[in-house]
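Complex shown without one protein chain; remaining protein chains in place.
On to subunit A.
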């Protein structure tokens, strides 16, 4: 089980990212529309001003049950080992063993 502090760091990043999401999106749109270069520098400065943890690239998916940072599947939000355990406990709707 991952350290609680790491899981909470992720949560903090998620909160910040949600908070600044619209601002970032509007700045990005503007920067691609505006013709002159100096204005682009200005808008770029604005893009740099929100806190770093609000950037979506800094998010890292974790397993929602254990917080494991590796081996996560986007479809389930789970890491591989827990996925297998839950599968055998018949808790994943529609998942069956594949054989062909």
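Just so it is clear, a residue touches a chain if its C-beta (ideal position, glycine included) is under 8 Å from a C-beta of that chain, and two chains touch if they have at least 3 such contacts; residues count from 1.
The rule is simple: contacts and distances are computed from a predicted model.
Peer 1: Mind telling me which option in "Aminotransferase class I/classII large domain-containing protein", "Uroplakin 2", "Small ribosomal subunit protein uS3c" or "Adaptor related protein complex 4 subunit beta 1" is what UniProt lists for the chain we can't see?
Peer 2: This omitted chain is identified in its UniProt record as "Small ribosomal subunit protein uS3c".
Peer 1: Which of these, A:2, A:47 or A:65, touches the one chain of the complex that we don't see?
Peer 2: From the options A:2, A:47 or A:65, the contact with the absent chain belongs to A:65.
Peer 1: Which of A:1, A:22 or A:90 touches the chain that is not shown?
Peer 2: Within the whole complex, the residue contacting the unshown chain is A:90.
Peer 1: What subunit A residues would touch the chain not displayed?
Peer 2: 64-65, 74-78, 86-97
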